[in-house]
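Data first, discussion second: the structure below is written as structure tokens.
The complex is shown incomplete by one protein chain, all other protein chains being positioned as in the whole.
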Amino acid sequence: MPDYTLTASTPLDGYSRDFVGVSIHEVNDRAIVSIAVPKHGERELAKLLTSSYQIELPKPGILSVASRDNVVLFNMAQDQYFLVFDYTGNTATSVVRNLLGDTAYLTDQSDSYVWVRISGTNSRCLLERICPLDIHPSVFPVGSVARTVMEHLGTTIIHDAEDSFLLLSARSSAHSFLEAIETSAANTEPVN
Amino acid sequence: MEHRGLKYSGFKVIKEALTGHKGWKPVWRTPKPREEYDVVIVGGGGHGLATAYYLAKEFGITNVAVLEKGWIGSGNVGRNTTIVRSNYLLPGNEPFYEFSMKLWENLEQDFNYNAMVSQRGILNLFHNDAGRDAYARRGNAMILAGADAVLLDQDGVRQMYPCLDFENARFPIKGGLLQPRGGTVRHDAVAWGYARGADSRGVDIIQNCEVTGMVIENGICRGVETSQGTIKAKKIAVCVAGSSSRVMSMAGMRLPIESHVLQAFVSEGLKPILPGVVTFGAGHFYVSQSDKGGLVFGGDIDGYNSYAQRGNLPVVEDVCEGGMALMPMIGRARLLRMWGGVMDMSMDGSPFIDKTHIDGLYFNGGWCYGGFKATPASGWCYAHLLAKDKPHPVATEYRLDRFKRGAMIDEKGVGAQPNLH
Amino acid sequence: MSQINRIDGGLVDRTQKLNFTFDGQTLEGYAGDTLASALLANGHKMVGRSFKYHRPRGIFSAGSEEPNALVQLRSGAYQEPNTRATITELFHGLEATSQNHRGSLKYDFMAVNDLFSSFLSAGFYYKTFMWPKAFWEKFYEPVIRAAAGLGRLSGEDDPDIYDKGFLHCDVLVVGAGPSGLSAALSAGRAGARVILMDEDFHMGGRLNAEILSVDGQSGHEWTRQAIAELSAMDNVRLMTRTTAYGAYDHGIIGALERATDHLISSSDKPNLKKPRQILWRVYTERTILCAGSTERPIAFGNNDRPGIMLAGAVRAYVNRWGALPGKRVAVFTNNDDGWRTATDLAEKGVEITAVIDSRDGQPPVDVPNGAAVVMGGRIVDTQGRHGIRSITLSNGQKIPTDCLAVSGGWSPNVQLTCHQRGRPTWREDIAAFVPGGELPQGMMVAGAAAGNLSLSSVLQDGHDLGNQAVSDLGFNPTAAVAAISEEETVGISAFWYVKESKARSWLDLQNDVTVKDVKLSHQEGFRSVEHLKRYTTLGMATDQGKTANIPALAVMAECTGKSIPETGTTIFRPPYTPVAIGALAGRARGKDFRPARLTPSHAWAEEQGAVFVETGIWYRAQWFPKAGETHWRQSVDREVTQTRASVGVCDVTTLGKIDIQGKDAAEFLNKVYANAFAKLPVGKVRYGIMLREDGIMMDDGTSARFSDNHFVMTTTTANAVGVFRHMEFCRQCLWPEMDVHLISSTEQYAQFAVAGPNARKLLQKVVDSYHDISNEAFPFMACGEITVCDGVPARLFRISFSGELAYEIAVPTRYGDSLVRTLMAAGEEFDVTAYGTEALGVMRIEKGHAAGNELNGQTTAQDLGMGRMVSKKKDCIGNTLSERENLNREDGLSLVGLRPVNRSDELKAGAHFIAKGKAANMTNDEGWMSSVAFSPSLGHSIGLGFIKQGNDRMGEIVRAADPLRGSEVEVEIVSAHFIDPEGERLRA
């Protein structure tokens, strides 16, 4: 029996900071399971998603949400979705496999990303410095999702509430990503 | 006959200055095309004009026309960043570029025109051990081929360029491969000097003459159709850089070439601050300072097929990012102009100087973004091929069939992906 | 005395006095001034020297077209060369110095060039400086270079910060003059998302400089109300100090905002901590270009003296800034607008000495009191050393004046319309080029930029195009009508230069290009506009020839006997005005040049004092110095020795990891790898080589099979992204029918190599005991999903890069930091060492494994001794073209090991192999040393290299020539497997 235990760490050690008009927080305790749709298997998968999570396969750019485990489902690539849910354990794929069986190819991505939430009235002003996409509510309303590149880093942006955006970027470059956000916050913070 | 036109001399310059410059004549004539020539060169850029010049001067073939769609020198010879160097790795390339370098070194006296050849040195920086190893291999290859190369460590680089970022760099400078004989040349003057030299030896330079078709009879190319009528020739020598595919398609040929846009940039004029040419090894940026004071710089090609002679912002930003990463003192210099040239990017990054499968039709192209430095050797070797129907000894590898044989000359090792060369 | 030339009126704030210095002299101006208006208000006329002849130069214009009044702004590291005084907003503590003189501005030694001007005509340097040969580089060129340029960089790192951003809108209006304001009002009122930007710090454009009325009130008041209405709209964003400098493909506009340049002096700057400038990329459906027009001069003898200015600029200084450019002003014009300068100034009580109109006939307006009027007049010369004192007319009449206002008509600012493929077209009635038919995507042009030169037409045009733009986009324009003003007269008769002038007549003031230079250019055959520019340097200066190009073109047209449009036009390229390189780079400099990827053990390695190395954008531990180790070799040798003797741990997370699933996953791998993969058993790993389609080695790595439909591939660190992209290409474009899915799991797992004879023993301490990892149960090339430390899921691979008994163990990244600490703690009893990339490299060279220096994109599997792995029996990427003759030559290269004959010799990578007794030259070059290391296991330097027919030459001694570093070493060709050639250790 091993005498050792492993302890988990988060990419940014639970970072949280407020600027004038905008707050930046690391988000944790969410699992991500990639769901790849087998050839000709979409219908069957959709059926199981409905029966298990009461959730639909979303079109690209739009979040599907359900109450069970605060599930969010969105498209990442052709035939590939990310299922995101509240979970702190080590075996996120088995949780999903229990519900979806072998109707999809599952890959755990929970440890692949850093999550940062940017919220507050100045959020869009901050994001204007690094996000190439038009995130004006008229074209990117709450419930929208897109993947793009910010400061050379691939980033998925989710408009999760009014004046609130969730960003996912690669875990290994989490510190550079945070720096890009903090710099934007400092550069756009109003001078008093 | 040398200089049917006007020879420039100190005496002549003084005389003209004192008499109101009334005696200067056009640097080249404006002839009407004749019905037939021994050689018709398609393309009045640097390579085409150099080919005509050397055909006349070195091989005695003067019944030659150079056909230019627009004004001579309007292509890449007037759109590049003026760098000359012979710092190649592979045996298929290095002797050719070294031959070119030697021609540059004697060019002005040869064609009696000051093209301002300036051997200020070209320094390629490296930022890690693998980079050093690759440059050591290359530097040794250069020396073995008779060229010059010096490997600098960080201190050596610092002595030459104290203004680089040595303290805070994301990719610290570890050293560089210096070719002291590399440098810059005033690009337009190269075209004008060759034009003047060719013209004075009887070559017809015909501007605003666009080739619209090839005259091919029984598999033999006998001339070209142009916007100024049909012009017959014993040999047709195509030399049109970014337009290679367009022109050769008139002969039904497909080429191992894609046309891509490369942007170049110049800053406002500044008092001298950079002695030579520097190339960043961890980003896309190289720079030199012109005699007029502008920082002339560039980076990577835009990366998509284009004939548009203009690029887009992401590459502009990428190049300036490289510039600021390498030498943060240029931040307050302003970019004055940006422009684009159409590059004939080949499938292995190396050029072609070859006969085609069609008798009488010759091809010179695939120079990628490196055609300017090759101008003298390209002209000479093409002239040699046209005059003798066999390749010049330093250009034996530049064959169109080399991909069939697997004899690629791939300096960068990126394969059949033209936008990466 | 301060502000001797300041008069009443204008838009400056007299309650805010600002002190500034010019060439060390302290002066005073007001908020709202530019440096130029403040200098004029203080009676300063001469502000610089010209490029070539070092002629005295003053303020010429009132905008970004300025060719003359270039200064060095600020000092020290903040020094900005070539800054146009005419658009530099005055701030407290501004420091400016004049440029391009040796000695003082007034007494410049280089002014001697002017005396030799006949030698310095266009293109002079091409004809001379060639004799004797060596003199060009040794003598002439250094002299020319020393004289080059205008301003000076400090040579210090730019201390400011810069930023970039992205803007999105429906309608972008460029220019906030009367047409721009009207357009923005139309579009904004209709509810579209509008951005209105202007390069000036005060919106209003020419309305600021004129005393015209709009909608029955003053133009200034109308502007104020328009701005107020726009500011109140949520859907409208107003951006001052922002120049749209370039139009790019698909309607993208580049813009530069000078965010804080105007705020504070250099000494206060470090406290600001806000970006100096912001580079915006604007994504817009419609761009309405309302860039106005630029006045151009007329060329005549000595027309470059300080005090000779554009007529509209003279008016602007008086009307907008209350700054008087002179006390006795003369006007030279070919159009009605020039007269307005005379009437406006006369109204302010300024003495108008003369109005010279090149046109015959009657004056178009009432003549100001006391002014001499010369219709059909010509100025042939001017006098005044440091500033104009008088003018001479063609009739010999001399008129004293201290300011000459010149108007040759107005040229629409078409620059942005040309940035793609647009060619302007000539309009004879206004003697100017207007935008051509082919505009950048989504662009419309309104107002003076479109050639509408009267205020009433400009207001209407802006209003209409604003409405049209929003209608195009599906908005409903409001019923509001355009603002109105009275119709003014805009007559013009083209007149470019005074032929009667004997003295030099300037066209390009900054680059010193005169009418004679253009004529010489024509005489020597440089007749195409592009040849003209290149031969004379016309329009190549910092002002991009905004005031020079068209008059010069007119001179060339006259020489060729053709019309102006037949002679040509010049195409404008970005940027509209020069842009600081720092702004184009944004934040990317220093450590922020590129993001950093950190391995899961990074924090731990830092605690150990590891030295890090950049590997692509990763930082990896290169070695781990221990106390007492003073040279990196000591640390690396120890790490190798300890690993080979017992056990070492290395973070290998950076290797690319790709999760491959699907019914066709095995068949897919069989196609992307050159060796066979279809039958790899579950629970096994196989080494694979991947070719490019051209048959050259692309990458190598391993793939592990976890189930029938599930593989995990590793790639090299360098090629991780490229291999993934390539496999997506294969999957989507070549074999779309396959059921195979790819996702990167590089970030998901922290992966460590555990290598050395005690590797298993160490792992057994952390792997949960119910997983049997004995040699029998888990042999070489086994893989499996296990758990460690009481249930944490992990993957274990029995693979070896070092040649030792070795494993790679992967855990979810969140446990990576913890795992390395655990392994090191658990390994204490075995004297475990952490090893970095350097020891990793030494061990792989000792083992003869190829890495980046060997997989350099130029080598084949054959060259690397793996030719037989390339299957001929299946369809896979690269195998067909790998069979080409030149890639399979008898005398082809082989990867071999090299060891120095004299064991104490140090080998150098990059050396070339030359047979003994042959000359070291290219003909005798037989290959090169690709990688070297000092082998602590063998006690001497070893190398890997490629040499012709190497496999047949084992034991032969050749020279490793390194003339670059002046060394040559005799080496023996040996097997590349220096250590454990039979592979017994890794199976132990």
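Residue numbering begins at 1 within each chain, and the chains themselves are lettered A, B and C in the order written.
Basically, contacts are C-beta pairs under 8 Å (C-beta built on N, C-alpha and C of every residue); 3 or more make two chains touch, one makes a residue touch a chain.
The rule is short, and it goes like this: contacts and distances are computed from a predicted model.
*Asks:* Match the chain absent from this complex view to the correct UniProt protein name in "Sarcosine oxidase subunit delta", "4Fe-4S dicluster domain-containing protein", "Pyridine nucleotide-disulfide oxidoreductase" or "Hydrogenase iron-sulfur subunit".
*Replies:* "Sarcosine oxidase subunit delta"
*Asks:* Please provide the labels of all shown chains that the missing chain touches.
*Replies:* Within the full complex, the chain not displayed touches A, B, C.
*Asks:* From the list B:Arg246, B:His357 or B:Lys388, pick the residue that touches the absent chain.
*Replies:* The single option touching the absent chain is B:Arg246.
*Asks:* Given that one chain is not shown, which residue among B:Tyr135, B:Phe171, B:Tyr362 or B:Phe403 touches it?
*Replies:* Touches the omitted chain: B:Phe403.
*Asks:* For the chain that's not shown, point to the residue among C:Lys133, C:His250, C:Lys273 or C:Lys626 touching it.
*Replies:* C:His250
*Asks:* Could you list which residues of chain B touch the chain missing from the display?
*Replies:* Touching the chain left out of view, chain B contributes residues 243, 245-246, 249, 254-259, 303-308, 312, 314, 347, 403-404, 416-419.
*Asks:* Can you list, in ascending order, the chain A residues touching the missing chain?
*Replies:* Against the missing chain, chain A presents residues 39-40, 42-43, 46, 57, 59-61, 75-79, 132, 146-149, 154.
*Asks:* Since one chain has been left out of the picture, which residues of chain C touch it in the full complex?
*Replies:* 248-252, 283, 420-421, 441, 693-694, 721, 725, 728-729, 732-734, 736-737, 875, 879-881, 883-884
Operating definition for what follows: only the chains that are shown with their structure count from here on.
*Asks:* I'd like to verify one number: the distance from the centre of chain A to the centre of chain B, where each centre is the average of its C-alpha atoms, in whole angstrom.
*Replies:* 50
*Asks:* In chain A, what residues contact two or more other chains?
*Replies:* none
*Asks:* Scan chain B for residues touching two or more other chains and write them down.
*Replies:* In chain B, no residue touches at least two other chains, as defined above.
*Asks:* Under the definition above, what is the set of chain A residues touching chain C in their complex?
*Replies:* 1-10, 34, 36, 38-39, 78-80, 90-91, 105, 107-113, 128-134, 136, 138-139, 151-153, 170-173, 175-177, 179-180, 183-184, 186-187, 191
*Asks:* Using the touch definition up top, name the residues of chain C that touch chain B in the complex.
*Replies:* Listed in rising order, the residues are 51, 78-82, 118-119, 121, 124-131, 133, 136-137, 141, 144-146, 148-158, 160, 162, 164, 246, 248-249, 252, 254, 279, 281, 419-421, 516, 520, 523-526, 528, 530-531, 534-535, 537, 540-542, 544, 573-575, 578-582, 584-586, 588-594, 596, 613-614, 692-696, 852-853, 856-858, 881, 884-888, 908-912, 920-922, 925, 928-931, 961-965.
*Asks:* Could you list, by residue number, the parts of chain C that touch chain A in their complex?
*Replies:* These residues of chain C touch chain A: 161, 163-168, 193, 273-275, 281, 283, 587, 592, 594-599, 617-618, 653, 659, 661-663, 709-710, 732, 737-739, 741, 743-749, 765-769, 788-793, 811-815, 817-819, 822, 825-826.
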